[in-house]
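Before any comments, here is the structure.
Here the complex is missing one protein chain, while the rest keep their positions.
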Amino acid sequence: MSFMGGWNNAANQSVNMQNMAMAEQELEMVSDLFNRIVSSCHQKCIPKTYIEGDLNKGEAVCIDRCVGKFFEVNKSVGTKLQQMSGAGLPM
Amino acid sequence: MSFMGGWNNAANQSVNMQNMAMAEQELEMVSDLFNRIVSSCHQKCIPKTYIEGDLNKGEAVCIDRCVGKFFEVNKSVGTKLQQMSGAGLPM
Amino acid sequence: MSFMGGWNNAANQSVNMQNMAMAEQELEMVSDLFNRIVSSCHQKCIPKTYIEGDLNKGEAVCIDRCVGKFFEVNKSVGTKLQQMSGAGLPM
Amino acid sequence: MDFSQFNDAERNHLQRVMEQKQMKDFLKLYSGLVERCFNDCVNDFTSKTLSSKEASRKTLTLDFLEGCIQKCADKFLKHSERVGQRFAEANAEMMGGAK
Amino acid sequence: MDFSQFNDAERNHLQRVMEQKQMKDFLKLYSGLVERCFNDCVNDFTSKTLSSKEASRKTLTLDFLEGCIQKCADKFLKHSERVGQRFAEANAEMMGGAK
Partner (left out) sequence: MDFSQFNDAERNHLQRVMEQKQMKDFLKLYSGLVERCFNDCVNDFTSKTLSSKEASRKTLTLDFLEGCIQKCADKFLKHSERVGQRFAEANAEMMGGAK
């Protein structure tokens, strides 16, 4: 019964539209970040001469490091912007 | 009377929202495809030295072939993705 | 009392959805124009060798002129498109 | 797209959607054209206003024969129109083949 | 994202949002792949149809071993998949660290 409960209750529950908008925005941000990483790391790691359809060893290692470094930059810039925002600087 | 019928009937007809969403998505896809072709074929066929405002013969022929080839690639990749999707591969 | 009036009246006023859609589209256009200028002028005026975090004199002057010229082009092309649109040409 | 599958209310709805879409596409064409022609034609920032090489001073008098911006805009519109024609043909063919 | 903070109605709502998002992301992957592989592989406009160097003629028979387009598409999908794996790990780590 427990796993069915969700659907029975759902009709009587109210949906907090503001929370939903925030959750949707978070989903949007994660998906946007993913798409940007796919694009940047493709440019950095995959040569435009397509000799084979598989990823070779060098490309695979490059992708792993590229994703890691992109996350580092994303975090570092995010921290910077939050500090500025908190300090009341114009953005 | 026939061509007026549409507007008289419309008020009593229900709009299938799911069908509408699918139709809107199809419109969106066609328009997105068009914009990408405009952009790619401009890059491939139009030199950045603007000597004249008209398309010359070579540019016009290039555009025609570019649109045709883009459709070919679009179809080929679409077929590939459908096969993978049908085969249950992760995407 | 005057500056509070707005909020008291608001509940009884109807919102013209068509006007709102047009106003939102105008906001969207202004914001889109701004983002394109930021991107184009960054490409034109800021070298990719980041020697310092500040804008130097040359970069600052370049940005000012770049924004001015972008507005000029925007206006000139807008005029052109309006004339074509008024003349019933296909777009 | 095959519209015969829809009832009148749905066709009315899609009609409105397409009109909004056309407006949006027009604005996109406009802003894309400005961006492209600016990037291709304007490279000199030693002066405050567009040079005669960059753009004809007679823009407002419909004289679109001189200046890089004007030629670029003209050519881009003709390019878009030609792509539109070929696109419509290829799309119709694809739809025909799919039936 | 932490879903435990939401009630069932909200979870149902987000479920539908995520399904729509997945469909949109798939279409974006599709169109991005076409654009990228077209731009990288097709540079010859002296012929009307794709050359064998640009794309294998046997596309429809699943023979994806020849032709630039096919290799490019294959590689791009594998690239996206690998980025997805690393992304999920890095995201999980970030979320763990934030608690």
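Think of it as A, B, C, D and E in the order they're written, each chain with its own count starting at 1.
We adopt the following convention: contacts are C-beta pairs under 8 Å (C-beta built on N, C-alpha and C of every residue); 3 or more make two chains touch, one makes a residue touch a chain.
From a predicted model like this one, the values you see are computed outputs, not experimental measurements.
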item: Displayed partners of the chain not shown (whole complex); value: A, C
item: Chain not shown, touching residues in chain A; value: 25, 29, 32-33, 36, 40, 43-45, 61-62, 65-66, 68-70, 72-74, 76-81, 83-84, 90-91
item: Residues of chain C in contact with the chain not shown; value: 5-7, 9-11, 13-16, 19-20, 23-24, 26-28, 30-31, 34-35, 37-39, 41-42, 45-46, 48, 50-55, 59-60, 63-64, 67-68, 71, 75
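Methods note: only the chains that are shown with their structure count from here on.
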item: Steps needed, at minimum, to go from chain B to chain E via contacts; value: 1
Connectivity without chain B (remaining chains kept where they are): A, E | C, D
item: Selected interface, A-E versus C-D, where C-beta contact pairs are more numerous; value: A-E
item: Rounded Å distance, chain B centre to chain D centre (Cα mean); value: 14
item: Separation of mean Cα positions, chain B and chain A [Å, integer]; value: 28
item: Touching two or more other chains - residue numbers and ranges from chain C; value: none
item: Multi-partner residues of chain E (each touching 2 or more other chains); value: 41, 64, 70, 73
item: Pairwise touch network: line, ring, star, complete, or other; value: line
